[in-house]
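One protein chain omitted, others in place.
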Amino acid sequence: MKSGEAVLELDNLTISGSSKRESISNVNLIVKKHEILGIAGISGNGQTVLANAISGLLKPSSGKIKLESEILISNDPSNIIQAGVGRIPEDRHKDGIVGQMTVAENMILEDLSNKRIQSRGLLNREAIIQHCEDLSVKYDVRGPGANASARLLSGGNIQKLILARVFEAAPKLILANQPTRGLDMGAAADVANRLLEARQRGSGVILISEDLDEILSLSDRIMVIYDGELKAVETHDRETIGLMMAGEAA
Amino acid sequence: MAEIIQILLSDSFWAASLRIATPLIFGVLGALICEKSGVLNLGIEGIFVAGAMSGWMAVWLGAGLWGGVIVAGLAGAFFGLIHAILTVPLGLSQHVSGLGVTLFATSVSYFSYRTALPDVSSPPRIEPFRPLEIPILSDLPFVGPVFFQQTALTWLALFMVGLVWYIMNRTGLGIAIKAVGDNPNSVDAQGLSVYGLRIGAIVVGSALMALGGAFLTMSAFDAFFFGMVNGRGWICIALVIFASWKPGKALVGALLFGAFDALQVRMQTEVGAKVPTQVFLAAPYVLSIVALVIAARRAEYPRALLTPWFKGQR
Partner (left out) sequence: MIRIEPRNTNSAIFSYGVPILSALVALILASIPLWFAGAPVLVSYVEMAKGVFGSKFAFSEMLTRATPLMFTGLAAALAFRAKLWNIGAEGQLYLGAMAAVAVGTGVLEAPAFILVPIIILFGCAAGSVGMVVPAFLKTRYGADEVVTTLLLNFIILIFLQYMLEGPLKDPMGLGWPQSSPILDQGMLPPLMERMRVHSGLLIAVACALIAQFMLVRSVWGFKLRAVGENVFAARHAGIKVNRTILGAAIASGALAGMAGVSEVAGLKGYLTSDLSPGFGYAGIIVAMLAGLSPIGVVISALFIASVFVGADSMSRAMGVSSYLADLVVSTSLLCVLIGGFFARFKLVKTSVKGQN
């Protein structure tokens, strides 16, 4: 698979949180089109803040986030979404869905300004339901229907709902944070296929995972995060990466 | 300016400050215990009313002053138990449950008072707590009037500050209560009962709040009036945050508040003609909001505050 120009560039990104777990220092990375960048690491080494910064939930202490060379004003998720970043959050129940709202409403959660589902601030119910039913078929979301509370969906179907939301927006960059954690084999395979498809289409993908098998099988390039620092790995060698994840210099 | 300094140097001012602070000390300690266990208790305002009414009523019916204090404490515990059942095993909204308890306790108190005393134009009076006159100490200059001419309930409040501090910081029980307000799963994993600890904390905390109410009718005044609590409970909720959930700071906060309140009453007589009285009347509430705004940013709330916990669900 040929790679293209850079989609995302992090330039000396530093976040000083209240604890070591919540900090990263001088992170540099580039994600190109048609590329999956795997970030391997054991949870609690700074993945969450890194993901939050790219998602627009956290303001970096210093450094830049550039999307296709445009600097993102990053402490605002709506700017990030509009710039073309799709996010699959680590905690899908907490950050991914509003459980008390319907499946159909959760499908449009990130796309409220779309004229297809609203005009002059009023929602078009039929269009929303139709949109939900179309996407449910396309992304195989199974559950008690478009008008049921999203909390009634199984974990795998919640993740598929989020996938539907993210991939329909045809994002330039996809941030997938622990996207298969807690899922059954079928749903996990589905997530993996969607990420590969997105790469095919030309998106850049950041895959953050604890699951080394997943990282190794999906990633074009691999970096390891340990203690808030991100290091490039030139190999796909399991043992080397495993050692780096544990903080041993390779 | 000279007048203010004169006020600040007078022993009667400091005695009044401590007196005004007493119900707040009880209230803040009670709220602190509840919140440390992870449950906000907005029943406080109603529990103040219930304590004030039931304590007074018991004395009026002949239970004696300490009998009244016990009755007030039990009344507080009862309403606290309602809040505890609603918020702990049932896990309902602590905000709404607390407000419900406040409205319920207030209406029960008012209804009982009116039913017992249907046609009284002026409220009947009881013989309230007298200042404890301690030989020699009470006659000391300054210190005597400030500390040694307070009633037994003020002494009880000060003692409670020490007791609550000791329990929270030096006993296993206190550590367990704090843990259950921070991380109930860890407490459960150790085989302790999350429900038991939280319910217990709310019941005891509410009993303390009720003593604050009892002080109003049995020490500060000698009768029960409608509307006499007048937001003191809410002020306590603000003071707990200001005191960052520490008993010592709670005492300081309540005293500062009492001093400010005593000062505004005296200022009113000094400069009352130039400034509308309402400015002074509103000052305590404004001060509470200011204190809250200042404290809110650095407040370290008990981490599980407002979060219900269900056994067997993680």
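Each chain carries a letter (A and B) given by its place in the written order, and its residues are counted from 1.
Keep in mind that, in the parts below, a residue touches a chain if its C-beta (ideal position, glycine included) is under 8 Å from a C-beta of that chain, and two chains touch if they have at least 3 such contacts.
Please read all numbers here as calculations on a predicted model, not as lab measurements.
K.L.:
Just one of B:S17, B:S97, B:T154 or B:S206 touches the chain that is missing; which is it?
P.N.:
B:S97
K.L.:
I'm checking contacts with the chain that's been left out. Which of A:V7, A:V49 or A:I97 qualifies?
P.N.:
Per the contact definition at the top, the residue touching the missing chain is A:I97.
K.L.:
From the listed residues A:N26, A:S43, A:S61 or A:S149, report the one that touches the chain absent from this view.
P.N.:
A:S149
K.L.:
What residues on chain A make contact with the chain left out of this view?
P.N.:
Residues 55-57, 76-82, 87, 89, 94-101, 105, 109-110, 112, 118, 121-123, 125, 149, 152 of chain A touch the chain that is not shown.
K.L.:
Give me the chain B residues in contact with the hidden chain, please.
P.N.:
Spelled out for chain B, the touching residues are 42, 82, 86, 89-93, 95-97, 99-101, 103-104, 106-108, 110-111, 114-115, 118, 230-231, 234-235, 237-238, 241, 276, 278, 281-282, 285-286, 288-289, 292-293, 296-297, 299, 310-313.
As a working rule, only the chains that are shown with their structure count from here on.
K.L.:
On a C-alpha centroid basis, what's the spacing between chain A and chain B, in Å?
P.N.:
49
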